[in-house]
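Missing here: one protein chain of the complex. Every other protein chain is in place.
Let's turn to subunit A:
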């Protein structure tokens, strides 16, 4: 892509999220979300490929619907209460509508159906931006509105963890697996939102780091399929050895970073008296763990059928930047001992 256009689009992406972060008026927040959508559309469609066009169309339609619902809900709130402040939204009808609109924006179940197909049609870089950066602005709004109807949020959260776990079980395409993992993680974030927004923020940040490292691993291996992962042991053996740790961190196993949010969420849910919910969420994490383990099994623990003559290709240095991968992998694996410091940082 022309570097000037790429710069403008990336600047637009950054500006949209920043506007949403900095806004206290609903219209400005909506504007930031729309800018994000419009800036990423050319990035998604840049390869002029039918599948990319399909992903772009689906993404645009869902995000535009969500933004329209958001606008409608904020106008309804302004009409009912006269308030345009983001944090002053108190009437239950606009609150529910905004929660559902933001759920459609980020891909929470039951409004998740677009996410696997959209991620499948994109290349890994744009998929990374979609899974990480595009979640920040809606979450900024979700964290501020403090929804009070516990039932909706619990249902959204549990449905997302279950659907994210079950949906990812029968996939062989890596991007669809990451989409379902994203849905499951978003479910965990929403479960604890009304009790402790700081834990939601913590989960979001750890999810961003873990997903970035996974996407970067797949980008380095240029793999979009489980079978392509199976040949990565010959190309990058050190990375092949580290990737199961990244995947298990996504699955939430101690002593890796991914355990930190799950532990804190289960603790908080139990404190609030929602032990069955906590049990159900923990059990659904097992489903996700199954497909992460399957990925590690295919990549590291087995050797794909090959001929001995073809075992050792030239291990040329990668043309891609490896600093982001190195940083995010280190953070994905080693951050659990810092849990007290991090929770102290995020709790106001």
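Definition applied: a residue touches a chain if its C-beta (ideal position, glycine included) is under 8 Å from a C-beta of that chain, and two chains touch if they have at least 3 such contacts; residues count from 1.
As a working rule, contacts and distances are computed from a predicted model.
Q: For the chain that is missing from this picture, which UniProt protein name fits: "Nicotinamide-nucleotide adenylyltransferase", "S-type anion channel SLAH1", "Phospholipid-transporting ATPase" or "Complex I intermediate-associated protein 30, mitochondrial"?
A: Going by its UniProt entry, the chain not pictured is "Complex I intermediate-associated protein 30, mitochondrial".
Q: Of the residues listed, A:151, A:170 or A:319, which one is in contact with the missing chain?
A: A:170
Q: In the full complex, which of A:53, A:129 or A:253 touches the chain missing from this view?
A: Reading the full complex, the residue touching the unseen chain is A:53.
Q: Out of A:88, A:148 or A:227, which is the one that touches the chain we can't see?
A: Of the listed residues, the one touching the omitted chain is A:227.
Q: If the hidden chain were put back, which residues of subunit A would touch it?
A: Given the touch definition above, subunit A has residues 2-3, 47-51, 53-54, 57-58, 120, 169-173, 224-227, 230-231, 294, 298, 302, 304-306, 310 touching the missing chain.
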